[in-house]
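Below is one structure, written out as structure tokens; comments come after it.
Note that one protein chain is taken out, while the other chains of the complex remain in position.
We just call them A, B, C, D, E, F and G in the order they show up, numbering each chain from 1.
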């Protein structure tokens, strides 16, 4: 498996699906889970520790601690997607992007699961060269939507 | 020990000291620590799990995950103090206060270590009646500053 | 009675009910009231002064002064719940959380009546040990929703 | 006495003085006080109830409840001045201006004690016609600063 | 006539009507107009200059210049009501409340036409004592809604 | 004269000078004035009406009505420059940019007098072709700073 | 052709049409295009470079780079219209208006395509005098809506 996509709550489902659809179109192995940083801490920790994913995508709203929590357990890249639940998603955006020094999270736009997946593929393409062509074709409209 | 006061970073020292000073004035046992949710996760977890504190005060800036992280490990009350590092502390405030359902954090004002300590004492006073008198005297100017 | 739940306006009803439902599930005695800090000041004052509640939950939108007003009349812990009426609830959030030194309010997330109730129960559990078990069971899914 | 000027904290002194200086220049009777809505509730209540002022000016920062609290005790006009302590004064501004229906506060700009005094004089000029001339002269530069 | 109520645009109609209804209930003479600071500048200027109103209420959204524009033409009190058109009304609120020194506007809450009318009546009650009783009765529920 | 540069207050002087310096470097005729929309309304109106400027630059802070006020008096293009006095200039930015339909203002960045002047020159270059070359040279570093 | 109207995405269509309708009413030649700064960079660049438009109108939401990108390729005036997609359009507004020194963009209000067109016509009227009369008639209600 190459990408683990984790949503903090069932209500983040549509953003999660948007990310997964892109990964599927690119034929990148992925696994999708709903696990909360606050409500399933132990289970999440086990999952992250055992995961052989190269990249994590973490989707969360409100006090969106999920991406940062994962980032504190691994030195693999973690992509955070803020979800708009209250305040238009500004709370989740700031909770994800303003990580303290030494523990980075790669934040993408509010509710933008698609870009999270594309960013994960860009990261993987450093190693897996076949993804570079696919990304180029995607940009020029070849892989869609 | 009754209150554990934890700051996420050495730079939160002045807020931490403000809280500790109030606890000292009220003769409430406390222990003060600097432990990051992101950089000292394991150590923090051990500390919380073994702690016999009745209340936790967690002080953090930026993506202030510390209070929520502690709240995910205990059902004891957790008080969060947002620290102004960037954006006047709005990032830390929203990261602390907008916790998802089932895992509450009690948020106080930006940089307001004193109020965090007083809130902890108010919580303790439910059980320890001698604190009620002290709180009344403090309000009317008897215990200061 | 152990918890007094007070909403500043009839329009805060759904948040109030969310809080009460949790308290009921935990079999914690509570009393629910609709009283405005601005429109029922005297009545509110009498109510707070005579109340034998251990904890107050105050729910309010806009210039949400209700929690702070109660906090100025008692040294028992006061939990504030900001309600989104205008500006997504940012006005109520800041009115509740930014209390001046010496008069703390424990603020929870916007419209999050459930977390207010859970926080109240956590505070009560310092004294009432049977609540600790219930809280643990609730976290692990035993008491719901 | 015609105008009562009340600041919520000693740290609001410079805004209070700015207001008083304008009132002095217009030879309007005023009384200045430092009384907190949260820390001196009873004293404040007595003061408001006994006051023969026609207009109240209330100056406060953070969760600036002072103007609204006074407005809940009187149907005389209350002018609120938000003071910038945190978040550039946005917290105080929203706490003052977003009053619920039936209990209005007249909010002026952040830290703008001068405009609060001028607004009070404008209100008084509805009854006291000599103030109309003074206001006209002030606008055209005759009464200064 | 005692109060002139001016809206900047036809789309502010509901806020204007809310204000007028209160004035009608209090039997205060008023006149309602729709005049834009930007689109009907000359007509507005003539209207303000000739008006014998004691107080102006100005209702506007977006770059809500109407209250400030009126305030620059008169030393009578001007009450501004921000209307939520974009950004939840934050643009209108800041445009109204942050007036420069020497030209105050009395700002009330977003979309709160009712409070604007009540504030106008409070100002008038400095001179017209019969309004004091009505305001007291209104507060205690006698004059409604 | 081709450009009229008007600041709402003496405290906007440095932004005004930055704009004038660019106009001077481009050898564009300009006139600089300090006139407030609120405090010098009549004088400002006369000035705008009689002006033969092709473009107006209006610089203002707080409730920055100056650009919109000028725009309501002329159909010549008006460029607005928000000045940071409070709230980092967000109040002035929203007051300038959120103009209602039919009365546009061209808003540039906070405190950015230089860009206001360049935008004015770009507008003038539609008619005065010699300015096109100067603008190209300026971009490539020929006219500085 | 005199005005080029470019939207960054098909979802900005209604704002684009609002702008075009005004240009049509004023009988100003224009061309409308949907081209993204990020997804059609090369095509956009070619279009801008070859265009004989006097003024560009660029409509975009989110990280609204389109106006600034066009401004970096031409010294003709560029008008930016922020579109509300997330956060009420605050993201697009700040992305458009806060351009660095030397590369100005003329920003108008959120979703305000009509004002963008009017501002373009005001700019053109510096050269094309017949537009001045039309603008005057439009203001006084002669050309509508």
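One rule holds for everything that comes next: a contact is a pair of C-beta atoms (placed from the backbone, for glycine too) under 8 Å apart; a residue touches a chain by one contact, two chains touch by 3 or more.
None of these values were measured; they are calculated from a predicted model.
*Asks:* Looking at G:4, G:20 or G:94, which residue reaches the missing chain?
*Replies:* Only one listed residue reaches the unshown chain, and that is G:94.
*Asks:* Please identify which residue in G:2, G:65, G:114 or G:134 touches the non-displayed chain.
*Replies:* Residue touching the absent chain, from the options given: G:65.
*Asks:* Looking at the whole complex, which of A:64, A:83 or A:108 touches the chain that is not displayed?
*Replies:* Missing-chain contact among the listed residues: A:108.
*Asks:* To test your reading of the contact rule: which positions on chain B touch the chain that is missing from view?
*Replies:* 39, 62-63, 86-88
*Asks:* Hey, which chain F residues sit against the chain that's not shown?
*Replies:* 84, 88-90, 109-111, 139
*Asks:* Please identify, in ascending order, the residues of chain A that touch the omitted chain?
*Replies:* 54-55, 75-77, 79, 93, 97-110, 112, 114-116, 118-119, 122-127, 132, 135-136, 138-139
Here is the rule we go by: only the chains that are shown with their structure count from here on.
*Asks:* Check D-E against A-G and say which one is joined by more contacting C-beta pairs.
*Replies:* D-E
*Asks:* Could you figure out which pair among A-G, E-F or D-E mirrors the B-C interface, over half of its contact pairs being identical by residue number?
*Replies:* D-E
*Asks:* Can you pull out the residues of chain G that are in contact with at least two other chains?
*Replies:* Expected reply: 88, 109-110, 139.
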